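With one protein chain withheld, the remaining protein chains of the complex are depicted in position.
And then subunit A:
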Amino acid sequence: MAQHTASHGEHEHESHGSLKSYVIGFVLSLILTAIPLAVVLNDWMQGTGARAVLLICAVLQFVVQLVFFMHLREEKKPRYNLLALILGIIILITIVGGSIWIMTYNNVG
């Protein structure tokens, strides 16, 4: 029984990341937060270019958290979590993108 528990713990440990992966994720998140901050506070870029950099950093940070903190890549098959995430993102993009798109017609008249 004790042996069984130990092997169970080992298994859990394996499937939920290591200190190394958490530290890497944390450092990457800090960098990806510092870049947009520096861009905005120092006025390095303006307009669409700056917006693009900001959004790319945010999306990259989302991916970093998913991979290093939420362990999405370690999920066993079938990957229902990944499928649910993809469905969520499709609905999200439809709502946000659709709202922005349709509201541009306000300005056109």
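Here, a contact is a pair of C-beta atoms (placed from the backbone, for glycine too) under 8 Å apart; a residue touches a chain by one contact, two chains touch by 3 or more; residues count from 1.
FYI, contacts and distances are computed from a predicted model.
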Listed names "FAD binding domain-containing protein", "Cytochrome bo(3) ubiquinol oxidase subunit 3", "MotA/TolQ/ExbB proton channel family protein" or "Response regulator transcription factor", matching UniProt entry of the absent chain: "Cytochrome bo(3) ubiquinol oxidase subunit 3"
Contact footprint on subunit A, counting only the chain that is left out: 9, 12-13, 16-19, 22, 25-26, 29-30, 33, 36-37, 40-41, 46, 50-51, 54-55, 57-58, 61-62, 65-66, 69-70, 80-81, 84-85, 87-89, 91-92, 95-96, 98-100, 103
